[in-house]
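Dropping a structure here in structure tokens format, bear with me for questions.
Missing here is one protein chain; the remaining ones are kept as they sit in the complex.
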Amino acid sequence: MHLTHEPIDLAAFLGAARPSDGAVCLFVGVVRNESEGQETVAIEYEAYEEMAESELAHVAASVSQEWPGALVRICHRVGKLSVGEPSVAILVTAPHRETAFAACRLAIERLKEHAPIWKKEIRPDGTGQWVE
Amino acid sequence: MHLTHEPIDLAAFLGAARPSDGAVCLFVGVVRNESEGQETVAIEYEAYEEMAESELAHVAASVSQEWPGALVRICHRVGKLSVGEPSVAILVTAPHRETAFAACRLAIERLKEHAPIWKKEIRPDGTGQWVE
Amino acid sequence: MRVRVLYFASFRDAAGRSEEDREIPPGTRVCDLWDILSGEFSAFSRFPGMPPAAVNRLYQSGDVPLEDGDEVAYLPPVAGG
Partner (left out) sequence: MRVRVLYFASFRDAAGRSEEDREIPPGTRVCDLWDILSGEFSAFSRFPGMPPAAVNRLYQSGDVPLEDGDEVAYLPPVAGG
């Protein structure tokens, strides 16, 4: 559960499931090459880091509480990312797939709503635009 | 899109997304240590292999058709698997997360309904039981 | 005419074989062959009606007539994933 300034290593993030887990759901957000019709070459992610860390932990804990059995891990990148790089990864392991999918989906929605993280889309001409 | 007798390498399975993709959803089914209260030490997966290959391809194609923009890859293991080993992996990349989640969920449901694959749960005493 | 019959999972256990060739009269349909087999292998009769069937690796309904050389499989309840 953390922010990282380094590229997210998805293979390392996919840890071992517990013996009672039958389902793993991983969501990865990736930098796209366009946004609402405008070309994007990179995205700069900025966070209120100390608060974001605790908000991500809170998202994971609240989702686990609503979906008993779900183990939730979240990793969010900050800094300047190129197209194709993962910006966020959410891993849920659970006994059954219904829980894994629902908890993973809920976690990304909560994160987008609450985590104090911002992004500036960089256009081909080098200008940037905060997404608000 | 295939059956494999070798362990599924999730890191290798997580290929690169297309530049227009903003979302990746990976579902992994894992062998659990129990099933309906009975301890399980391993699962033997058996397939009607030639037909299963074409059914998996059909599942992926039908899901992509219902969720335009979704790129779907499926890998299913056959043979004897220990607790904690992945039995199936479904990877969906898509422009947006709604599509990625929905297509991934639909793919695993379709697979479970149609793919000619069977499993025998192995108990601690070595006896096996087909799941039907 | 002759068809190849495949048995999987619990059906293989019940039939004691994984495949065999069968001589059947022309016009035999998928459901007719099931009736023959379930008369022979008593464990098959625990299934009410015919299970899903595949002819040449495609799902087919019971009223499809079989042809010489077909590969036929009756599928116990699947459990992939």
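The chains carry the letters A, B and C, assigned in the order they are written, with residues numbered from 1 in each.
Keep in mind that, in the parts below, contacts are C-beta pairs under 8 Å (C-beta built on N, C-alpha and C of every residue); 3 or more make two chains touch, one makes a residue touch a chain.
Fair warning: this is a prediction, and the values are worked out from it, not measured in the lab.
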Displayed chains contacting the withheld chain: A
Given A:Leu14, A:Leu71, A:Leu91 or A:Ile108, the one touching the chain that is not displayed: A:Ile108
Residue among A:Gln38, A:Ser54 or A:Ser82 that touches the chain left out of view: A:Ser54
Those residues of subunit A which, in the complete complex, touch the missing chain: 29, 45-48, 50-52, 54, 76, 87-88, 108, 111-120, 130-132
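We adopt the following convention: only the chains that are shown with their structure count from here on.
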Distance-maximising chain from subunit C - centres being C-alpha averages: A
Distance between chain centroids, defined by C-alpha means - subunit A, subunit B (Å): 23
Subunit A and subunit C: spacing of chain centres that average the CA atoms, whole Å: 49
Subunit B residues counted as touching two or more neighbouring chains: 29, 108
